[in-house]
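In what follows, a single structure is set out as C-alpha cells and then discussed.
The complex is shown incomplete by one protein chain, all other protein chains being positioned as in the whole.
Naming follows writing order (A, B and C), and every chain is counted from residue 1.
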Amino acid sequence: MTISNPKTDLNVFENYESEVRSYSRSFPTIFDKAKGYQLWDKNGNEYIDFFAGAGALNYGHNDDAMQQKLTEYIQRDGLLHSLDMATNPRAEFLQQFNEVILKPRDMDYKIMFPGPTGTNTVESALKIARKVTNREKVVTFTNAFHGMTIGALSVTGNAFKRHGAGIPLPYSMVMPFDDYMDHFDSLTYLEKMIDDDGSGVDLPAAVILETVQGEGGINAASFEWLKRVEELCRRRDILLIVDDVQAGCGRTGTFFSFEQAGISPDVICLSKSISGSGLPMAITLIKPEYDIWGPGEHNGTFRGNNLAFVTASEALNHWKTNEFSDSILNKSELFKKRLNQFVEEYPELQGKVQGRGLMLGISSEKEGLSGQLAQAAFERGLIIETSGPDDEVLKILPPLIIDEEGIEKGLDIIEESIKAVLGKEEAKV
Amino acid sequence: MTISNPKTDLNVFENYESEVRSYSRSFPTIFDKAKGYQLWDKNGNEYIDFFAGAGALNYGHNDDAMQQKLTEYIQRDGLLHSLDMATNPRAEFLQQFNEVILKPRDMDYKIMFPGPTGTNTVESALKIARKVTNREKVVTFTNAFHGMTIGALSVTGNAFKRHGAGIPLPYSMVMPFDDYMDHFDSLTYLEKMIDDDGSGVDLPAAVILETVQGEGGINAASFEWLKRVEELCRRRDILLIVDDVQAGCGRTGTFFSFEQAGISPDVICLSKSISGSGLPMAITLIKPEYDIWGPGEHNGTFRGNNLAFVTASEALNHWKTNEFSDSILNKSELFKKRLNQFVEEYPELQGKVQGRGLMLGISSEKEGLSGQLAQAAFERGLIIETSGPDDEVLKILPPLIIDEEGIEKGLDIIEESIKAVLGKEEAKV
Amino acid sequence: MTISNPKTDLNVFENYESEVRSYSRSFPTIFDKAKGYQLWDKNGNEYIDFFAGAGALNYGHNDDAMQQKLTEYIQRDGLLHSLDMATNPRAEFLQQFNEVILKPRDMDYKIMFPGPTGTNTVESALKIARKVTNREKVVTFTNAFHGMTIGALSVTGNAFKRHGAGIPLPYSMVMPFDDYMDHFDSLTYLEKMIDDDGSGVDLPAAVILETVQGEGGINAASFEWLKRVEELCRRRDILLIVDDVQAGCGRTGTFFSFEQAGISPDVICLSKSISGSGLPMAITLIKPEYDIWGPGEHNGTFRGNNLAFVTASEALNHWKTNEFSDSILNKSELFKKRLNQFVEEYPELQGKVQGRGLMLGISSEKEGLSGQLAQAAFERGLIIETSGPDDEVLKILPPLIIDEEGIEKGLDIIEESIKAVLGKEEAKV
Partner (left out) sequence: MTISNPKTDLNVFENYESEVRSYSRSFPTIFDKAKGYQLWDKNGNEYIDFFAGAGALNYGHNDDAMQQKLTEYIQRDGLLHSLDMATNPRAEFLQQFNEVILKPRDMDYKIMFPGPTGTNTVESALKIARKVTNREKVVTFTNAFHGMTIGALSVTGNAFKRHGAGIPLPYSMVMPFDDYMDHFDSLTYLEKMIDDDGSGVDLPAAVILETVQGEGGINAASFEWLKRVEELCRRRDILLIVDDVQAGCGRTGTFFSFEQAGISPDVICLSKSISGSGLPMAITLIKPEYDIWGPGEHNGTFRGNNLAFVTASEALNHWKTNEFSDSILNKSELFKKRLNQFVEEYPELQGKVQGRGLMLGISSEKEGLSGQLAQAAFERGLIIETSGPDDEVLKILPPLIIDEEGIEKGLDIIEESIKAVLGKEEAKV
C-alpha cells in the first residue's frame, strides 16, 4: 500500500500556525479519524500507530467504553471545568486510583492535580522537593527530558530545547545516566561527586530521573543502577523523583515503570496516558510525609479536567488483574524478536535494539538513517518517530492494546522501509 | 434559600488528595451538574456562578451547541489526542480564529499552540521575547499573576506563590502597576528606570502585563497608561506581551481586553475561555516578524486537544457580530450600578468598586471582610471568590452569557450576605 | 600655568596594557611624585589633587609620619605578607580602631579583614547578611556603586559595568534612591513594595546603601530618609548595610558618613582611605550578634597587608579629637560657597551644587559639559574627575588635609576652565 495525496490542505497550517509546529511537518496530512491502533486521514489513507501520541495513547484511540462514558457525562450536563472543586469524576478517580493502583502495591501517596500537562507535574515535583529539603539544586541525567517550562527545562538535556529558554538554566546539575559511557561506572562517579565536599557539586534537593528515557533515545536504566540511586538518595536525605510521564501507565509492562526495580520514589510524576483517552491530565504522587503544601501554593485553571477524570477511571479497570500487564510483556517479546532480526539481517543499519516493555527502539550509528526510515514508514502507512539527541533512534511506541495483526503489519512496513532506504543508499553508491 | 448538607462525602478528598487542594475547601460540596450560569451539587442544591471557572467559562457551562459538537465528534471517532499533527478541528479553529477575530480587527499574528494551560502560553511568550531580543530580563508589575511554572512564576507578584518555587526567581524586574500608589506617576518612574543608564534596571527583553489584573485584585489599567507603556516599548525595542488569559475572550466587553486602549501587543497570551467549554487549551499570538521559533523548539504532549478545538471554533461564533460584545457592556452597567449602591448603602464595607466589563470587584479595606462575604454568599447559593494580595477584593466574574434574572439573583445574595456579615460584625460589638 | 608635554612616553601603556585602562587616558601623563594635595609628573608639571584617589587619599599623599613608619617597619624586617596570621601591626590596628573610633561612638562591632579592596568588603557583607537571614535578595538603589566582582556588581546600578558581567545579575532588587524622582516619596514606595505581599518584591536579606553616592553622581541621602530606611529594616528583620567605602573615613566630615543621621547599620563596609596611605586595605564591621562566620568561611591571600595596617593606625590619630572633623566641615563651607557662586555667575552651566562634607559636585544638565570642564582643568594643573550615569557631575573630592591655598588655587582653575569651556561653546555658536 502507498499513501495517496497526503499533503492536501496543509496550507492553513503553513499560513496561520507558528513556525514552532513540528509533527504536521513530519506527518504531512490531515488526520480525520482514529480507533484502537489505527488512524485514517482525510484522503482515506489508513495508518498504523507506532507512536501513540508519544505515549499518551497507551489504551489506543477512542476506546468504546471511554467514548460512551464521555458522551453520557456530557449529555447529563456534568461539569466540564471545575478548577479544583469537588466533583463526582474527581472523587471517583481518587478512589479508583487508590484501590486499583496504590493499595495493591502497598504504596502510600497523596495525589496532587498540578495542572494537566507533564511539565506541570514535573514543576510541582521540583517545588515540593525544594520545599521539603530547603535546598535548590536538582540532579538530572544526560539525555533527560522533563518538559518545556523553565523549571522542567532546567533539568532537561536537549541543547536545542534548552537554548530556547533564552536564559541560563540554573539549579540543576547533570550527571551521566546509567550506561552513558562505556567502561564507566556512572553511579560511583555520582556518589563521589555528591559525597566529596570538594567536588563543587552542592548537596541536591532531589534526583529526578526517567527509568527509561523516551525523548533521550530509549535508554533503559538497569534495575541495579536504580536501586543504587535510591540508596544514595536515602543516605544523603535527597528526594528521589521518578518522572514516569512517558514510561508509566503500563508502557514498560507494569503500571509504574520502576516496579520491577523495587524502588520507592518519594515523588512520582504521571501524565500522558493517565487520562486513558489522550485528554490532558497529570498527577503528582507525593509520600504523605512530604505533602507539606499550603492550600493553593501551586495551582492552575485546568486542574479539574473532568472529561479526563471520567476516562482515567475507566482506563484503570485494565489494572484490576494481571492480564493486561502480561499481554504487554508478551507483545514486547514479539517486537524484540523481530527487531533483533532486522538488526542482524541488515547490518548496514549499524543498529542496536534498546528499551523495555513496549518502549523500544532501534538505535543506528548511521547518521540520518533513522529519520529516513521514519519517513519511508509514514509513506507506507505507519506513524513512527525518532528520538535521541541526534534523532538516531527509531522509536517504537505502539498503543499497548495493539493486537498481533497490527504488530506484524507495522513491523512489515518497517522492514519494507529498511529495504527501501538501504536500497536507495546503495543506489547512491 | 439556604444550602443543605454541603459537606457530605468530602472525606475522599481529605484522605487521598494533596494538601495543596484549595477550592474544595472554600466551596465544600461535591458538584454534580452545571448549565449556563448555574450549578447543582449532589444534594440538589442550586448555585449561581459568579466565578465562571476563574474566567474559563465565559460562555457558561455546557452550551447546547458545544455539547452537540462534542458528542458528534466523539461518536465519529475523531482524534482526541494528536500532539501537533494536523486534524480537522485544528484546521477549523485556525481558520475561524483568523476570519472571526484577527482579520476584522486588522491584526496579523501567527498562532502558536504552546500546551493547553495559561502558564504554558506565558512561558512560550517569555521564551520568544528573549529569543527575539537576545536579552534576559522581563519587566512585570506589582500584583501580576502569570502562572505557576518557574518561568511564569518569576513574573508573578504573589509572595506565597513565589515562595513555593523554593528557588530564587531571577530575570524579572517588578515595577509599579498603573495606580499602585496614590499621587505617583508610575509610568514616568518606569520610563526613568528603563532609560537611566545608572538605574540598575537592565534593558529588558519584554514588558508583560494584564490590562486588568485578575488575581492581583481586579485592577484595571487606564488606557492612557497602556498607550504609554506601548510607546516606551517601541522606543526601546522592548517586546510588549499582553497576558489576556483572564481578561481576554470577551471578559472586558471586547474580545481582547486591550482593544479600547488601541495598543498592538507583540505577543498575546490566551487560555481559560479560549476553548469556550472550559476544556484545557491555550494559544500564543505572535507578530509574524517575531515568529522565529525552530520547529519543535517549544513543544508538549497536549498541544492538540481536539475536543477543545471543536468547542473553541463554536464559541467564536459569538463574535461574528457586535451583539455579544454589546450585551456584555450592558450587563456590566447593571452590575456596576448595583455594586456602587452596596458601597454607598453599606459604608461599613469601606468598599470601592473596581474593574471593567464583567471583571469587577468590591475592594474592602476591612481585613477579612471579603472572605466572610464570599463564604456567606456560598452558604446562600452563590459561587464567588476573592482576590488581591490580602484577599481584600470580592471578585465578580459571572459567565458572560448570564441573563438579567441571574444577575439580580446573584446580586441579591451578595446584598443578603453583606447584611448578614455586617450584622454579625455589629453583633460582636 | 599650562601643563607642558603631558603625553610623553605613554606608548608603553598603549602597547602593553589592556584596553580596559581608563585614567591613564583621562590624565595622559606619567606621574612621578606626590605630597599632600599635590602631584608632579615626569615633565615637572605640578597638579593640584581634587580627586584623591577616588577617595583613597583622604589624608593626602605621602604623609610624613606614615612614610617614616613605613620605612622603619620595612627596615626592621617586619612581615609584609602574613595572610591572616597575628602580627604586631594587625594587633595595633585592631586596638587603635576600637579605642579611637568605635568606643567613643558607643559602637560595638567585630572587625573582619575581607581582602584588601572595596568590592571584597561588599561581597563579605552580602554573604553574612544572607547567612544571618537565610534569604537571598538584596535591595539596592538607583545609581548605586558597590564594586566589580559579581556579588558587588549585582547591587551596582551602572549599565555599562553591569553589562560587563556577561551574565544576568540576580538576587538584587533596585529601588529609587532618596530623591531619585521629583515629587515622589521614594521611601513610602519602598515600604509599600516590601510590605505588600503581592508586589513581587521578595523579603530581602539586606538593604545596601551609600549615604552619599559617589560614582552615582554625588547624591546625598537626607538624614530623614536614612532613618526611615533603618526603621523599615528593623521592622522586617532586614539587615542594613552601609557601604562607607567612599563616603567614610571622614569624607563627609565625621568618621562614618552616617553619624549625623543617627543610624546604626548592622554591617559597615570600609576601604579606600582606611589604610590612610592609599595602600590596599578593607574592613567589614559586623554587629557581634551577626558575626556567625565559620573560621575561614570567607578568606583571601591579602587579608594581612601589614604596611597598610601600619599607616592605618597612624591615620586614626587624626580622630582622637574633633579638630580634624571640624576642619573638614569648615573647608566644605569654603567649597560650597564658591561652587554656588560658579553656578550663579555662569548660568550657562545649568549647574547644581550637590553633596556633603568634602564629597561635592556640580551637576550640569548640559550634555558633555562636565567632562569638558575636567579636561580643561587637567590642562591647567588640576586633577578632577566626573561621575554620574552620564558623567554629568564634576566631582570634587580633595584630600581632607588640603589647606586654604590649595582650595583657592584649585577652585581658580575650575573657574578658568568654566570660562574657557563656555567661551569655546560660545565661539562655536
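FYI, a residue touches a chain if its C-beta (ideal position, glycine included) is under 8 Å from a C-beta of that chain, and two chains touch if they have at least 3 such contacts.
All values reported here derive from a predicted model rather than from experimental measurement.
Asker: Which of C:G44, C:P104 or C:G164 touches the chain that is not shown?
Answerer: Here the residue in touch with the unshown chain is C:G164.
Asker: Looking at the whole complex, which of A:E46, A:E72, A:D108 or A:D202 touches the chain that is not displayed?
Answerer: A:D202
Asker: Considering the entire assembly, which residues of subunit A contact the chain that has been omitted?
Answerer: 136-137, 140-144, 155-160, 162-163, 168-174, 176, 180-181, 184-185, 188-189, 192-193, 196-203, 216-217, 388-390
Asker: Since one chain isn't shown, list which residues of subunit B touch it in the complete complex.
Answerer: Residues in contact with the chain left out: 167-168.
Asker: In the full complex, which bits of subunit C touch the chain not displayed? Write them out.
Answerer: Answer for subunit C: residues 9-10, 12-13, 16-25, 27-35, 39, 42, 53-57, 61-62, 67, 70-71, 74-88, 90-91, 94-95, 97-98, 110-113, 115-120, 123, 126-127, 129-131, 134, 136, 147-152, 154, 160-161, 163-168, 170-171, 205, 245, 271-272, 277-280, 284, 286, 291-302, 305, 307 touch the chain left out.
Just so we're on the same page, only the chains that are shown with their structure count from here on.
Asker: Looking at every pair of chains, which has the largest contact count?
Answerer: Ranked by contacting C-beta pairs, first place goes to A-B.
Asker: For subunit B superposed on subunit C via Cα atoms, how large is the rotation, as a multiple of 5°?
Answerer: C-alpha superposition angle, subunit B on subunit C: 180 degrees.
Asker: With centres defined by CA atoms only, which chain is the most remote from subunit C?
Answerer: A
Asker: Would you kindly tell me how far, in whole Å, the mean C-alpha position of subunit C lies from that of subunit B?
Answerer: 49
Asker: Find the geometric centre of each of subunit A and subunit C from their Cα atoms only, then give the gap between the two centres in Å, rounded to an integer.
Answerer: About 58 Å, centre to centre.
Asker: Got the subunit A residues that touch at least 2 other chains?
Answerer: In subunit A, 167-168 touch at least two other chains.
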